[in-house]
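Right, one structure below, let's go through it.
Excerpt of the complex: some chains, original placement.
Labels A and B are assigned to the chains in the order they are written; within every chain, residues are numbered from 1.
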Amino acid sequence: MKRSLGTCYYPEHWPEEIWTQDAKRMADMGLSWVRIGEFSWAKLEPSPGQLQWDWLDRAIDVLGRHGLRVVLGTPTATPPRWMADRYPDMFAVDADGHPRGFGSRRHYCFSHRGYFAESQRITRLMAERYGANPHVAAWQTDNEYGCHDTTLSYSEAARVAFRDWLRDRFDGDISALNAAWGNVFWSMDYRDFSDIGLPNLTVTEPNPAHVLAFKRFSSDLVVAFNRAQVEIIKQFSDAPISHNYMGRITDFDHFKLGEDLEIATWDSYPLGFLEDRVGATPQEQRAYARQGDPDFQALHHDLYRAVGRGRWWVMEQQPGPVNWAPYNPAPLPGMVRLWSWEAFAHGAEAVCYFRWRQAPFAQEQMHAGLLRPDSEEAPAAAEARQVAEEIQTAPMVQPAQAPVALLFDYDADWAWSTQPHGAGLSYFGLVLDHYKALRRAGLSIDILPATAREFGGYDLILAPGLMHMPEDLKAALADCEGDVLYGPRTGARDAHFNIPTAPLPPALPGLDVIVSRVESLRPDMPVPLAVGGAATRYLEELEGDAEVLLCTAAGAPVVMRNGEQIYCGGWLDAEALDRLIAQVGAAAGLTMRRLPDGVRTRRTATEEFWFNHTAAPVETEVGLLPAAGVVRRALEAGE
Amino acid sequence: MKRSLGTCYYPEHWPEEIWTQDAKRMADMGLSWVRIGEFSWAKLEPSPGQLQWDWLDRAIDVLGRHGLRVVLGTPTATPPRWMADRYPDMFAVDADGHPRGFGSRRHYCFSHRGYFAESQRITRLMAERYGANPHVAAWQTDNEYGCHDTTLSYSEAARVAFRDWLRDRFDGDISALNAAWGNVFWSMDYRDFSDIGLPNLTVTEPNPAHVLAFKRFSSDLVVAFNRAQVEIIKQFSDAPISHNYMGRITDFDHFKLGEDLEIATWDSYPLGFLEDRVGATPQEQRAYARQGDPDFQALHHDLYRAVGRGRWWVMEQQPGPVNWAPYNPAPLPGMVRLWSWEAFAHGAEAVCYFRWRQAPFAQEQMHAGLLRPDSEEAPAAAEARQVAEEIQTAPMVQPAQAPVALLFDYDADWAWSTQPHGAGLSYFGLVLDHYKALRRAGLSIDILPATAREFGGYDLILAPGLMHMPEDLKAALADCEGDVLYGPRTGARDAHFNIPTAPLPPALPGLDVIVSRVESLRPDMPVPLAVGGAATRYLEELEGDAEVLLCTAAGAPVVMRNGEQIYCGGWLDAEALDRLIAQVGAAAGLTMRRLPDGVRTRRTATEEFWFNHTAAPVETEVGLLPAAGVVRRALEAGE
């Protein structure tokens, strides 16, 4: 498949007389895809039951006639105002008990049956009308599930549904639930499923098993909401169905939701993320303010390649300053091109710029587009055009299996956030730190879900922080050919958030290590390792007869190994992680490099890419990389 | 008119037997004015309809007999407890939906019709009784409108009134509102005005047009509340009517409210403000902890001179430590005198010290007065007495038009706070930074409202950050004689908070500049200018053929000029602002100086004043200024 570009367009925002010109300019710029419709419900159905499709018919027609392929979004992220009259209790409720009402977007509770039916109704109407439209080449369900903290809702509808979900899970046996959760601890036992409330507004922290169950339930609701739309669309259309996930939204299981979709897409805002979601230090913030973190987007690319089982896009690519971060700088010239090529290097089929034209009104009026509000080209337009030209002569999308796999598990993220044990500790942060160390060593990485059981072809597999590991996953990893690096906190909990005791964690077959004690540490109290670097913020006391690979300066084991099984009992800083990766990578037979700061590489089956994320030229083995520079190098056969 | 002093007194707080002595001591200290009554409703009407005027009759009589002129306050900021029984829904509601109940002050919602009627009733009763009293020489409405964040209320009453206000504004045409607000953006369209809610408790940010409209509506409510009292008082009294505004309260339009009043007064607490409202750095906090910011009070003086159309007072002057700031130090000896003279230098008719005697009970018991709680004199008393003596021989109040005008627009402040684009950016802060630069250059300044259309006599006019500029204001500024310095963000929005697109902002007649892109920056990422100094936190990309006055070190234009029209596209730091003022001031023919740190000057028609706000003596061109020193120099004719 050829790489392609696209954009996000809102015909309903603009006078119909400029649609044609817009479509022509998109095509001229080299764009192939145009996503539309996802916020248009009030325009499609201004009053209940009064559907107005004509404008959308014409918009699709205009776009299609100019050779653009339409991605049509179901508009369920923005129910119209009249929906709130019909279902006054349709809103999600925050942890303080306040309803989150009408006036922006995502104002619905996934548990609400009435709104669930409405979301199916509008999806059916849309799919019926456009399922066979030749210009509609793909679908998108809703928009950015979970964005604005909308997965968890403490509504009455959620309470009722949660009880039912638990009753199913425990086969109606409340004593099984009490036992699984350890409710005896503080007289928290229930006599019936109808006793169970939501884990908010408790006096002190609620039972973590209760919290984790509520997160799993909430994730399942999102999956069910999405599945209902997919099933309807499939009745009327053969076009692939996608959803645009948002960066670092982890509160529902993207892998599980993704099983119902053909294509995973995600929305990539490198500069906004750096301010808001990366967890960068002030120094990193300054160094990369106009480029974004050098690894954060790449991690998501690899993640969504896994979620999409190979098929994935960037559905929304930042083209200039955004409106929503604490600070909103402009990208360094060249970064829009770099971000686009980086996505392709990780196997993207398409990159769509959000948005075509900056809207001069409403919430996102400070969000740049390819065009300025006065319809002149913004700086990103030229970079998009350059990429469009470059992909004409570039090879097909052809990913290659990476030599290293990194397991990513949404459930583990929920478990960590339920009981992080130390302020600021997060599973996502731990995974990102490991991912960064792999990247600094010049490695390409595949991300795998915790449901993976086949690990053939990987020299090294990482499973940091995977709090609960099913026994068959343990067995599969123990049996696979590659070396496996676990920990910290891998296997630390059973399925209901209890500490396994026979033996203590990690309880990995073939690995003679137990975690006998755990401590969290102030960030200003690193524990130095004997060889340099340090464990920071989280450290386990390890016992067992496995070989000690790394130990603290005081001699306590930190990394231990039995054959191909390696366990790391601390959150290592960058220096220590680099040493560990170098050591275990070498043992696993990996080819590694030490890349200059901010330089990253990535391989597909046919090419090796080099990216300079810094604001200055950098000398590399493929020559001088200018600031924001990209080098594509064709691989020799067998290289 | 002679300059005069006064104080704020609460006869109801003290045994009647000491009233006479208090009055005598006030007169002996040289005070002329005494404000009373503004929190006394429960004393005047302890039960509904049972009025008790006798004590107030006697208090006014005692004060008047000692030669004091009374400012009588309507007591509507503190409705009695029984009012809440009559109107249980009379309270304002905070953004989380919690009512803000009885137990302190300002516990009412401006939208509540029942309380509105009650406020008129008590005003009428008070005006009837004292309108002709010869000792009542001025009135005050309510107390510190807006203080404690009381302008915005998310009550049901506010919701209903907001809809009606919008219906009026849009002539009942809901589609006009939808269009003006860009509600199509996220399917936010309304079918009827009754659909419209308040912009709180939304999932993510509400439409900024919605927010700004709600702020404008809320300001109008304050104006109407005040006007109702003024109209009643005027039926019974010829004495001038005032209101005491609080420092850096910007959430209603003081100019608009002030149109109904004869005198503007404000409450000046320099040390409390420095901790709480100035936005000072820790270094500035330390340097000026006992003096207050050298410009913050002056800016308010100039502001309220404009609000009062020339007639203004300080109604409450800090005399010692206050109770309400995070830290409450004592003033440096001499500062109470300095603050008093500074007010006179800016044209104040009167300065009243708050309060006569420190109350040993209730909320403000740690708020100093002229007297201690044991009735001995606090340190401020001697300084007040000195000022009283000094004004005996001082010239009359005689302001002169300043050479520089600075536009101040409450609506702009609402617009900035609605969508600041970068953390910590505020219109007020931008105006203060410009005001400070003008003051460091030794200039006297007039503040003008955005409704001004006559600019004769000003050599330089500044209009920074004036987000929405009506076309006739643009024309008036383009046509005036003086040079005009706009930006950043001037003209950035139309009347409904949309970005103008034909052309892009600032769209100023005769100025060939457009803002093609906007970015906000982390405070630790200043963008250096070629000539020194930097743009910080906010920077616009400018295009156009105007002359470039200042550019970044990388060569991007920051300040551009066509003739008398100058546009600055960045938030400049102090060094850059000093350069800019020096440059444009010189071009405008202004006489400027570079004043030592913490020294400020101000001219009236007859005198030049020098103030040393530092804690050490400073050598100046008028000689050695001691710490907290004041020099008054009579001006030669024509100087």
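By our rule, a contact is a pair of C-beta atoms (placed from the backbone, for glycine too) under 8 Å apart; a residue touches a chain by one contact, two chains touch by 3 or more.
Just so you know, these numbers come straight off a predicted model, no measurement behind them.
In this structure file the homo-oligomer totals 3 copies of one chain sequence, with 2 depicted.
Here is the rule we go by: only the chains that are shown with their structure count from here on.
Chain centres here are Cα means. That of chain A falls 47 Å from that of chain B.
Those residues of chain A that touch chain B in the complex are listed here as 10, 12-13, 39-43, 46-47, 75, 78-82, 92, 96, 98-107, 147-148, 150, 275, 282, 285-286, 289, 320-321, 323, 326-330, 358-366, 368, 372-376, 378-379. By the touch criterion given at the top, residues 96-97, 181-191, 195, 197, 199, 201-210, 419, 421-423, 497-504, 516-522, 524-525, 537, 541 of chain B touch chain A in their complex.
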